[in-house]
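This view holds just a subset of the chains, kept in their places.
Order as written gives the chain letters A and B; numbering starts at 1 within each chain.
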Amino acid sequence: MRLDELNWMDVEGYLKRDDRLILVLGSTEQHGYLSLTSDVKIPLALADASSQKTGVLVAPPLNFGVAPYFLTYPGTISLRLSTFLDAVEDIVRSVYGYGFRRLLVLNGHGGNDPARGRLTELANVLPDLNVSFYAWWTAHSVVDVALQHNLKPNHANWLEAFAFTRVCDLPKGEKVSPSYKGLPNAAQTRQLYGDGSFGGPYAVSPAIMDELFAAALKDILFLLDF
Amino acid sequence: MRLDELNWMDVEGYLKRDDRLILVLGSTEQHGYLSLTSDVKIPLALADASSQKTGVLVAPPLNFGVAPYFLTYPGTISLRLSTFLDAVEDIVRSVYGYGFRRLLVLNGHGGNDPARGRLTELANVLPDLNVSFYAWWTAHSVVDVALQHNLKPNHANWLEAFAFTRVCDLPKGEKVSPSYKGLPNAAQTRQLYGDGSFGGPYAVSPAIMDELFAAALKDILFLLDF
């Protein structure tokens, strides 16, 4: 259940029986041939699926994350790291204020990882706050699915090519992953990655994607039990 | 057309023929009996409608705004004013970077009004940037519709009770608007407004709502012609 479908009385009622909430940290950024909001859509789909099984509420996603290296790709919208961290803090403090105590943060984008530091700072000062942080594509269970199929997970390759992130036909075949020494800036990133995929197959069978999704969902259900 | 449905190549193509973009500034906050994200849904609906008529692209909404006075109503998520302004700046700088030059900001929430100051600061330093700012419920045309029907526009009353913001049945009749001297804090606000509506009828006929929507849409189409 998303907050969008509720009014405040509904949430007040919910808080009488539960204090868990799922927060989605997304990103609007180039994903090669995939949707610019793939990093919102994937964690939100996982949030919805786990909400359906557990009844835990889902907050509206933060649609923007930290992706300065993609700012040469039209459609990318990146918050400064400092802005992003402040936004995460404000969201947490808001929901903590009226009683949420167990927050599961579903992160959709690697550049958002620094949120972990700010969340720990908050957990140091907000009594009884428990925070879990899940970045699906880095989870052992998800990586295992990839390994079992001899696939390498990469930004904007098959890994993120779910039915719901596709906005056009995907190229056949594989892309060779370019390599680079150092931290490329936005101009160098575009020169390096061209179409934006970090390499590997552009798509795999729906069955594998379902397996991937199921693995992440299982992790989330485990984490929601806190 | 929303960015969600596009990849970066689509946006690059669009920028060859147009440099307009619609930004939606929303808020997740109590709206009485209406959806907690009414202030996202309404400007987004207007954005979609105007996009359909003009082809101008729509960026993902900023789902959170500045609503510190509602923080006692569960489900409200408020950014600090400083965070919100920084987020607006980062969004504008991102899209300016690869070529958008005419931005129409559709604001859904009164507390977000200070964005105007930051947008002006940005327009002072980003050459050729043109920004329009539209807060639908304050527009002359929209207020005129209300006046013609002898209705007073208010937070979370009939004014925002579109079909798409309703999440339950609405009370019959009217609420008396409470009055208050000074700036109420969140605790005082809840005591003052109870169910969250600022008073007046909870709902009016769909025909009036359509009239309202059409008036705002007409304004937006006028503003998009810049």
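Things worth noting here:
The rule is simple: a residue touches a chain if its C-beta (ideal position, glycine included) is under 8 Å from a C-beta of that chain, and two chains touch if they have at least 3 such contacts.
Predicted model, so just to flag it, every value in this text is computed and none were measured.
Because all chains derive from one sequence, the complete complex can be expressed as a copy number, which is 6 in this file against the 2 shown.
By definition in this document, only the chains that are shown with their structure count from here on.
With centres taken as mean Cα positions, chain B sits 26 Å from chain A. The part of chain B that touches chain A in the complex is made up of residues 3-12, 14-15, 28, 30-37, 40-41, 59-64, 71-80, 82-83, 86-87, 89-91, 94-95, 97-99, 167-168, 195-196.
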